[in-house]
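What follows is a structure written as structure tokens; I'll ask about it next.
The other protein chains are all here in position, but one chain of the complex has been omitted.
Residue numbering begins at 1 within each chain, and the chains themselves are lettered A, B and C in the order written.
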Amino acid sequence: MASLQALTALGARGPAVVEIGPLRITERADLALASVAARRGRFTDLAAAAQSAGVPLPEAAGYQAGAPYSAFWTAPDMWFVEAPFASHELIAGLLKAALGDAASVTEQTDAWVAFDLAAADLTPLLERLCNVDFRSVPKGYATRTVMEHLGVYLVKLDQGAVRLYGPRSSAQSLLHALEVAAASVW
Amino acid sequence: MIIHHPILGPRDAQEFVYLGDASLIDRPDGMTAGIEAFHDYLYQRSNPAGEHRELWYHEQGDRSWLVVTRNTVTHEITKVELARDVARAKGRSK
Amino acid sequence: MTQSHRIAGGQIDRTKTLRFTFDGVRYQGHPGDTLASALLANGVRLMGRSFKYHRPRGPISAGSEEPNALVELRTGGRQEPNTRATVTELYDGLEANSQNRWPSLRFDAMGINDKLSTFFAAGFYYKTFMWPKSFWEKLYEPIIRRAAGLGSVTREEDPDAYDKGFLHCDLLVIGAGPTGLMAALTAGRAGKRVILADEDFRLGGRLNAETFSVGQTSGADWAAATVAELATLPNVRLMTRTTVIGAFDHGIYGAVERVSDHLAVPAQGKPRQVLWRIYAGKAILAAGATERPVAFENNDRPGILLAGALRAYANRWGAKAGERLAVFTNNDDGIRTALDLQAKGVDVVAVIDSREGGDLIPGVRHLRGAEVIDSSGKLGLKSITVRQANGRSETIAVDALGVSGGWNPNVNIHSHHRSRPIYDPAIAAFVPGQDGPPGLLVAGAAAGAFSTHAALRTGRDAAIAALELIGAAPDLPETEDAPTRVTPLWHVAHGKGRAWIDQQNDVTVKDVKLAHQENFTSVEHLKRYTTLGMATDQGKTGNVIGLAVMAELTGRSIPETGTTIYRPPYTPVALGTLAGRSRGKKFKPFRLTPSHHWAKEHGAIFVEVGNWLRTQWVPKAGETEWRQSVDREVLATRKSVGICDVTTLGKIDIQGTDAGAFLDRVYANTFSSLAVGKCRYGLMLREDGMVFDDGTTARMGTNEYVMTTTTANAVTVFRHLEFCRQCLWPDMDVQLISTTEAWAQFSVAGPNARKLLEKVVDQDISDAAFPYMGAGNVTVCGGLRARLFRISFSGELAYEIAVPTRYGDALLREMLAKGAEFDPIVYGTEALGVMRIEKGHVAGGELNGQSTALNMGLGKMVSKKKDAIGMVLSQREGMTAETGYRLVGVKPVDPQAKLTAGSHFLEKGAAPVAANDGGWLTSKVYSPHLGCDIALGYLKAGDKKIGQRMRIVNLLAGLDTEVEIISPHMFDPEGERLRG
Partner (left out) sequence: MRYSGFRVIAEALTGHNGWKPVWRDPTPQADYDYIIIGGGGHGLATAYYLAKEFGQARIAVLEKGYLGGGNVGRNTTIIRSNYLLDGNEPFYEFSLKLWEGLEQDFNYNAMVSQRGIINLIHTDAQRDAFTRRGNGMIMHGADARLLSRDEVRAMYPWLNFDNARFPIKGALMQPRGGTVRHDAVAWGYARGADMRGVDLIQNCEVTGMRIENGRIRGVETTRGFIGAKKVGVAVAGSSSKVMAHAGMRLPMESHVLQAFVSEGLKPVIEGVMTFGAGHFYVSQSDKGGLVFGGDIDGYNSYAQRGNLPVIEDVAEGGMALMPAIGRVRLLRTWGGIMDMSMDGSPIIDKTGIEGLYFNGGWCYGGFKATPASGWAFAHLLAKDEPHKTATAYRFDRFLKGLMIDEKGQGAQPNLH
């Protein structure tokens, strides 16, 4: 698009991949993200528009995967919608066009750093980091929680697969916390 | 403490920010009420030893403001509502 | 040295030998030993000194209730004061030293206190040391302070790491003795999520210290088998070395797992300890009971132990505390000690039973109705004096005495919500009271059910009751079910010597008597006046005795006398554990700006602004003083163009059909009338009428605004807006989302700002196309989406330009490169501050939460034509007085003179006293443009003093400077430059 070269949240040209014992942390710079909030009294309109545009609007605390759009619930009448960055860098504009005036849409891509965590079972790691009862919550559970003083969104894709969205400016602190906890557990 | 969020279920109170008495919802209309009414609204508190309706904000969560009914002596929580619903029930709108 | 006092049996691994030192002397022990058991096995009884009288002391217990055997464990940064030898797991190479003694443990000069003890009665210090007045701080207190304290703390950083974590379960079982094991087994077999936590490194509790059987095996073997079964259940988590420290609200328990304390140093990357927050649906307190002694004269000598502890050392650790043993008891359990030790081949010379009817042991001399009235032995017990039932005294040579005054249920955690334990005369002890922590049941000895059978039964029943289990429950194995037979004996009335109640703090029966005599008779007064129960053991062995003695003195019953309650933590917790990883640089996470990497490359100096690291200035080669850099940055910006990263300012997207109306309510001034494509300075008040925050807010579309907040208030403003939206005006169509981190935002300021931006912005941004206070979406560098605002904090022609954060670094580099012909510089927060103060813009020092719009000279911004937060209360008389503070500019009359922020205003000739205080300087900088220090300040009626001369004084530095009061708009007051 433009001549400007992007930096990842960790300040590199490309995304980081870190392995500690059985854990693999993959920075996801390839996700576009936007918030979608229903305008007051317009949820029905929004739901209809979203359905025809293929934008899932999951229930509270839920994540719903799709292509190109996946989404997780963040607040009453509000979702974060994600899509591949390569095709959907202009995700806010695309969603606005699709959802019309039934929703308020705001680009969120670069407000966050995304890390995918992978291990056979992430419970031992996550119980050192946050108060989510990871073993009990179902796949597709999405919640905001706190890790090492940082507010993050946690999406449980599977017992061994989690996507974290943390504040972009603290990407280094968050990654460091993950690494240290992993070294402590494994 | 654990607050049973009406939408999200039990959540650690650490995720919330406390404001105070839920009577802060009852803000007078600035175009009709005067200093005395605002003074009573903003400064005077019942501060009961016992059941207390109070405002908590789910800052590290879904950003809902909640009205929590909690006993200030035992800390037992008996009711949790969305503040928005409480405000509407009190006739607040725009 | 050989293990002279090691006897057969026990749960120690004799195939391995561990070496350790105590006070530099080398000893050997075995895996499974504690430091105390190993020292006892080596014939060492003297392990510490008491707090006040420096009395020689050995262990009295074999557990965490230990008041005496406290040592400094490890060395260097790992030196750990006040560590209980009785729960310190032995490891190879362990180093321990005694504490609170000089020059040595055997000869302690402060032992003189013991000789002078009559002068050191309870509370003596409240009655003296008052004359002459200055001597308290100069003489007496320094002596007392030097003598005080137990162990010493290192000055080195603790090298070990600590972790924290969260666990969830249906049932938390606290304590893994017979009660806890049975409760866990019951719940575990039923498929419930169970956590079983025990402070010991071997699960089984008292079963490991006893000889009776459970089912077909020994108690210890039954425990091991049960643990083995529990370990196979995936729904059960066994946590050894884990102390539950407190019951907090709504079923949250704190627990400390000692992951590495049994090792010389933690393994690489592993923590020393972990603080767990356990979220438990239900919990069972199965913490057992603690034996208490009987107070008699000189009952504190090394070699005098609790009877159950003597038994534990023999049965579990194969260690004996002496060669010739006596037992002094008022209950059946004490007899067990004599039995067990006799079976171990120890010479049991006498059982002194204060009761008339205690059981007899064949081959052992029994003295019924007798009491121990004194003991001898300077550094360890040599003999006891017994008063027999017939009144005759007899001295018996023994080197170990087991004392049992009965057992106290460990109710501690049950009273963490301030539930008061209640006295049960049947067992002569306090049991859990009413209104304990909701969801917490108590079972076994902690509930006063002392037999092993009762433990197993109540443990099982508690699990069933807690979880409302139906169906088969585990069978109860056959085991002892002896009744609790105890006849209360709290202290032995005899003679004038001292009989210890609180051994560590040296509180004796005499002290309780003195407290009574002086009318400190309430339990709380007793505790505070004598320091009873305030030592590191929190009175686990002594409190009840002190209470009973007071009851005796007042003639009240024990229930009438009352009891104190217990507070967390159950046992003391290392501060490192409570802090976890949050220390050093990791105390709080860092927030880095989009230009951080560029700035670091260029040697920038950073400053902490909340959790943000911002560029403070960027020194160039040859600049040695910070002022050189800052002055250059200011002058270069005012001369040509400078760029500053302002990403840290809060940004909030506000959308919805009511967005404008909403802003009118939350800002003191009006926003609904703002044209699309324009921005406006907004002033936000708190409801009390004080200024809350400020910033520019732009209208990006009919129903879409972008609000800017200060860096400091980004979070609180957002919270406040949500409050307004949800609680005050719930039907407004407004949606909010923070975008602070989504956009990298740069201020581009200076006469050449537009020319520079024209090199990167794709659209026409001429003054006509993009006038002052314009705002809009643009693209940069060939199509990248961006936002442009023509706003100025510096007084220069200035813009703020924002691109998605990932492109921020590149945009900065592109602007510097493309605009090279204008010699652009990057400036930091210092230059930003200089320029804003030159312009009289308020910021941190002025936005102090104590100031009104009127104080800031912005009173006219508060619209009375609409209802907005803070509008009404801003009109209170005390906030609108003409004599109130007003923002002014200040410069020294002598341009060379220095100003200091925080200095106060005085009229010329006025004395520096509060009555003459005119206000203070809020912010000060050196203005390279004006060539002198300049400042902003709040001055009483300052708006009427412009042009006057006053003084500012800084009494802390002895400065007194004549200044001129000027308009706060010190640079380009007409604003010609920013409209250029």
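What we mean here is this: a residue touches a chain if its C-beta (ideal position, glycine included) is under 8 Å from a C-beta of that chain, and two chains touch if they have at least 3 such contacts.
Given the structure is predicted, the values throughout are model-derived calculations rather than measurements.
Put simply, the hidden chain is in touch with B, C once you look at the whole complex. Contact with the chain that does not appear here is found for just one residue of B:Ile25, B:Leu42 or B:Ala87, B:Leu42. For the chain missing from the display, the contacting residue among C:His262, C:Lys382, C:His453 or C:Arg583 is C:Arg583, taking the whole complex into account.
Only one residue from C:Leu575, C:Ala769 or C:Val893 touches the chain missing from this view: C:Leu575. Mapped onto subunit B, contacts with the missing chain fall at residues 1, 13-14, 18-21, 35-36, 39, 42-49, 52, 54, 70, 72-75.
Where subunit C meets the chain that is not shown, the touching residues are 51, 77-82, 118-119, 121, 124-131, 133, 136-137, 141, 144-146, 148-158, 160, 162, 164, 246, 248-249, 252, 254, 275, 277, 416-418, 496, 510, 514, 517-520, 522, 524-525, 528-529, 531, 534-536, 538, 567-569, 572-580, 582-588, 607-608, 686-690, 692, 844-845, 848-850, 873, 876-880, 900-904, 912-914, 916-917, 920-924, 953-957.
In this text, only the chains that are shown with their structure count from here on.
Chain pair with the larger contact count among B-C and A-C is A-C, by C-beta pairs in contact.
The mean-CA centres of subunit A and subunit C are about 32 angstrom from one another, to the nearest whole unit.
Annotation for subunit A: residues 131 touch two or more other chains.
In subunit B, the positions touching at least two other chains are 12, 59, 63-64, 82.
Remark: subunit A residues 1-9, 11, 29, 35, 37, 39-41, 78, 90, 101, 104, 106-112, 127-133, 135-136, 148-150, 167-174, 176-177, 180-181, 183-184 touch subunit C in the complex. Every residue of subunit B that touches subunit C in the complex is listed here, in rising order: 1-2, 12-13, 17, 19, 24-25, 27-31, 33-35, 38-39, 42, 55, 57, 59, 63-65, 74-77, 82-84, 86-88, 92-94. Those residues of subunit C lying in contact with subunit A across their complex are 161, 163-168, 269-271, 274, 277, 279, 581-582, 586, 588-594, 596-597, 611-612, 653, 655-658, 703-704, 731-735, 737-744, 779-785, 803-811, 814.
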